[in-house]
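Take a look at chain A:
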Amino acid sequence: MLTGKRIAPHETYELHEILMFKNVCATKSSAMVGFIKDEDLRMLLQDDLVTSQEHIKELQDLIQS
Partner candidate 1 sequence: MVQQNFALHETMELHELLNFKTICMTTSKMIQGVVFDQELKTLLEKDVQQSMQSVNVLQELLSKTQPQ
Partner candidate 2 sequence: MGFFQDMIGMGDMTEQVIATDFLIASKSGVINYAIAISETVTPEVRDVLRRHLDVAIETHEKVAAYMMKNGSYQVTNPQEQIRVDMQASDTVLDIPRP
């Protein structure tokens, strides 16, 4: 009955929204990371960038399923 698609139509919209948000955040972080002198803050941003990229990949997989 679910006709091949694994996710509901409205879920696609939600995932799309989150994906856009994540993309912007990650792009911004990567642009800003070069201007930071404080070691702690830079670590925070870099860690977030790495996890964000993983998350974006997972969200992509979900949307395309």
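Quick note on the criterion: a residue touches a chain if its C-beta (ideal position, glycine included) is under 8 Å from a C-beta of that chain, and two chains touch if they have at least 3 such contacts; residues count from 1.
Selection rule: all candidates are chains of the complex that A comes from, given by their letters.
Since we're looking at a predicted model, the values are computed, not measured.
**Student:** Looking at this complex, which of 1 or 2 sits next to chain A and touches it?
**Tutor:** Touching partner of chain A: 2.
**Student:** Could you please specify the touching residues of chain A with respect to candidate 2 in the complex?
**Tutor:** 6-8, 10-11, 14-15, 17-18, 21-22, 25, 28-29, 31-32, 35-38, 40-41, 44-45, 48, 51, 55, 58-59, 62
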